[in-house]
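Here the complex is missing a single protein chain, while all its other protein chains stay put.
We just call them A, B and C in the order they show up, numbering each chain from 1.
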Amino acid sequence: MQKMKANVFHGPNNIRVEEVPRPHAVAGEAVIRITLTTICGTDLHILRGEYAVKRGLVIGHEPVGVIEELGEGVTGYKIGDRVLIGAITPCGQCRACLSAQWAQCGHGDSVEAVGGWRFGNTINGAQAEYLLVPNAQANLAKIPDELSDEQVVLLADIASTGFSGAESGNIHIGDSVVVFAQGPIGLCATAGAKLMGASFIIGVESDPMRVKMSKRMGADVVLDPKQVNVVEEVKRLTSGGADVAIEALGIQQTFENCLRCLRPGGTLSSLGVYSGKLQVPYDAFAAGIGDYKIVTTLCPGGKERMRRLMSVVQTKRFDPKPLLTHNFKLDQIVEAYDLFGSRRDGVLKVAIRP
Amino acid sequence: MQKMKANVFHGPNNIRVEEVPRPHAVAGEAVIRITLTTICGTDLHILRGEYAVKRGLVIGHEPVGVIEELGEGVTGYKIGDRVLIGAITPCGQCRACLSAQWAQCGHGDSVEAVGGWRFGNTINGAQAEYLLVPNAQANLAKIPDELSDEQVVLLADIASTGFSGAESGNIHIGDSVVVFAQGPIGLCATAGAKLMGASFIIGVESDPMRVKMSKRMGADVVLDPKQVNVVEEVKRLTSGGADVAIEALGIQQTFENCLRCLRPGGTLSSLGVYSGKLQVPYDAFAAGIGDYKIVTTLCPGGKERMRRLMSVVQTKRFDPKPLLTHNFKLDQIVEAYDLFGSRRDGVLKVAIRP
Amino acid sequence: MQKMKANVFHGPNNIRVEEVPRPHAVAGEAVIRITLTTICGTDLHILRGEYAVKRGLVIGHEPVGVIEELGEGVTGYKIGDRVLIGAITPCGQCRACLSAQWAQCGHGDSVEAVGGWRFGNTINGAQAEYLLVPNAQANLAKIPDELSDEQVVLLADIASTGFSGAESGNIHIGDSVVVFAQGPIGLCATAGAKLMGASFIIGVESDPMRVKMSKRMGADVVLDPKQVNVVEEVKRLTSGGADVAIEALGIQQTFENCLRCLRPGGTLSSLGVYSGKLQVPYDAFAAGIGDYKIVTTLCPGGKERMRRLMSVVQTKRFDPKPLLTHNFKLDQIVEAYDLFGSRRDGVLKVAIRP
Partner (left out) sequence: MQKMKANVFHGPNNIRVEEVPRPHAVAGEAVIRITLTTICGTDLHILRGEYAVKRGLVIGHEPVGVIEELGEGVTGYKIGDRVLIGAITPCGQCRACLSAQWAQCGHGDSVEAVGGWRFGNTINGAQAEYLLVPNAQANLAKIPDELSDEQVVLLADIASTGFSGAESGNIHIGDSVVVFAQGPIGLCATAGAKLMGASFIIGVESDPMRVKMSKRMGADVVLDPKQVNVVEEVKRLTSGGADVAIEALGIQQTFENCLRCLRPGGTLSSLGVYSGKLQVPYDAFAAGIGDYKIVTTLCPGGKERMRRLMSVVQTKRFDPKPLLTHNFKLDQIVEAYDLFGSRRDGVLKVAIRP
């Protein structure tokens, strides 16, 4: 039996690169030789035991690679094609998918929230030499020749998620938008808001390096929550409240402040993965009659989403490459998690190469 | 100075009908001689001191009447026209109105949630012999001859609000919908869900008389929360969760259960006026990545909304009259509040006639 | 080699039931034993040579049947399950499908309008004893036990198409809607408009039997174009123009009259299959600045669409059975085409049973 190296979760604070069986494709599947992947904030939640996955699982969900095997019935591809696969892998054929809710894909019509997130969650993931891709026909997105692996790897999750924060917020030309936290997802939400025509974008962030990147991604102003009363300042700058507030951290305070920053009728677009229950303050919620909307979005996946995001990079509307700040070999991934988790050294995202 | 009788708020649990100055119309305004009005759940909140308004205010916000005076510049109407006026009276000319958020009308472009609700909140209301209508051009809706006062009075607030629960829920043909609480608003939400093509509607209610009315308004099944585990039962009946859950009570338990009843990607449409902060449970919210939406809606107003709602009654798509269960004179309004507040005697809504 | 009987197209005005090879399922496919099917207006276009398909093709695209064979990888079904399959069979996995444009399914990402319509168009169809279903996982919709074949067969195309006329018209509660022609599709559009909350529905039809059925399906008024000036009458009845006009015939005159009936900002929802170019009159189009919308819709397919439509029948929101006016054996199908094509004897739709 062929083996491969992979990053295996063995329990909270216990991951290691080891040899595991190499996957093979049956009908409808593909196997990808990973050329580049990365680590996500969600992987940190897994590592820390805050989001449960089963022991023995290969983790990671942001794969770029080359097609190594194609199962029966997967057409339009050939071995050797460079492909990007989204973090979420919809089947395209279940009730959720046929209702345009691909991220909540039910695989065989079971109904379960976040069913569409499989890599490194319910099946083996991308921090490995090889990756088995289910529902390959719906998920293999060919990478245009002019784009490098480094230009597309962050589209699998963080750009798709970040942009979706702007999209679910239904941003219109001329909107004012505030984005809480300028980590990788928040930075992409900022870029997404800019792409959709927001005329005034306020980032909220303290870290000087992220503040700088926030402006590069499109923020007109970045507020430091350690220095100013962000809610008051947003209300002042927007003459009464932002049209859309995007939550990109996943904690009570930012969720609540998002709501407080909105004008009546505004939208809170939430991207954070929360670790506990949330509270909706009475006043900020206007007793339920302020026409507020709270929308949550799981990273959109599937090959068409990936194709669209790559087209945005291709015509230079958005450049995710500056977010890839550090490089590691797969063998060094524990070290990479440590750096990424500690936010040392100005890290935003790390490139992992098998 | 001419006087009129009106129901005045003097402090918590202290209202009384007394003589107050009769209003007169200046430019852009109208005065209506009230022929029929009613009491709203929000009026109970006011009476009980749970929602603050200033002492001395005439309360009530559901007016049907006859035009008595027309200020300069109000065109297309004449003295004596029978009119319905929505509970919310948008000006049509401010930033919120020109953004299609009429219920959050800012009057002069101030920005304040629920600014569009003025009658019996920030200006004198409808439980009186006469009512001053601001922004009359945008708010006087002529009543077709074939409709009686009794057929339209409930459109001013409860039908507009209830239907908006279905509309904001973005119900599609074939959706499954659960409506928590079958009071007047919930019953109208049920009717609204039916009108929009929901193929399976579940009411949640214990009161036998309301259960019966719920079925009349369109519920396919009504669950008694005292008898069954509503969340489990909704999930079973809908094979995994409702597409839309409408909250029509305004308490933590129903808000939370709405969320628990949804399928991934579903919408919680909240109509309740809450009296404190809310909690969003971690599991029910799928940690923020279940693609859930929470939308709140304040009663849509304005004459075009009223015209549309009357057209629905005119062609017998919806009949609000059975919800008007009791009749009182304006002089008896304290008694009417008592009956309405205690939910005695199968009361749903009370007709109040000056 | 096993044989089956099927209705084969041999050229304009030349169809006949004959023995052809019986299909078998490979991976991802299913074979259905047809228990009930029908004839569509589009089949008449084919028969008359107005819409070209290749000679030798089995035609028909409205299948109800029982699963006979399941190819590898099709899960959640078993031999003997009763199923309904939509006229349009999206793959769920191509660019169009992953863009929520399932009717324009590109099968392997080719780009071609009406690519999603395959049965009796590009592959063998349903007027046969057996039918090969491609992309079975996305297209087999189990029929609830309480629904008969006769209650669901018209959902495959005419109800899905007719309802989509209302859906694409984006009908809201309180809209006025005019539906041109009350044939099977127009009748379902009328029912769809009613389901979505249109408060005033005008049918346009001369045939007395269809006029009667139009009222049964939800029309408030039916205008006879041989008796009245429909455009003037619609404008009068709607005080200036309908919010939505649905075209369900496919000729210049009705297309044009739809446009003329609209209020400024209204929507023309076109369902007709036209046989030549159309003209957009200058005045009716307000020189291009009347904020009009013209939307066209091909029958939505896929198992989730079918499930939703069946749920509407299940709770008695809509009953398509009265539209099935005549019964034929598959052997008599030439006779059935003749009756259906001539509109004799009050025919609306014919049941064809192999």
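Simple rule for what comes next: a residue touches a chain if its C-beta (ideal position, glycine included) is under 8 Å from a C-beta of that chain, and two chains touch if they have at least 3 such contacts.
These numbers come from a predicted model, not from an experiment.
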(message) Based on the whole assembly, the unshown chain contacts which displayed chains?
(response) A, B, C
(message) Can you say which of C:N7, C:Q127, C:T297 or C:S311 touches the chain missing from this structure?
(response) C:T297
(message) Out of A:R236, A:R317 or A:R343, which residue would touch the omitted chain in the full complex?
(response) A:R317
(request) Return the single residue from A:E167, A:E233, A:E256 or A:D291 that touches the missing chain. (result) A:E167
(request) Please give every residue of subunit B in contact with the chain that is not shown. (result) 27-28, 72-73, 75-76, 90-95, 97-100, 102, 108-109, 135, 137-138, 302-305, 307
(message) Touching residues of subunit A against the unshown chain: what are they?
(response) 163, 166-167, 172-176, 192, 195-197, 199-200, 220, 307-309, 311-312, 314-315, 317
(message) Tell me which stretches of subunit C touch the chain missing from the display.
(response) 51, 96, 99, 101, 103-104, 110-115, 117, 239-241, 250, 263-265, 270-282, 285-298
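As a working rule, only the chains that are shown with their structure count from here on.
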(request) Specify, for the interface formed by the sequence copies subunit B and subunit C, whether it is same or different in terms of residue numbers shared by both sides, with half as the dividing line. (result) same
(message) I need the residues of subunit C touching at least two other chains; which ones are they?
(response) 307
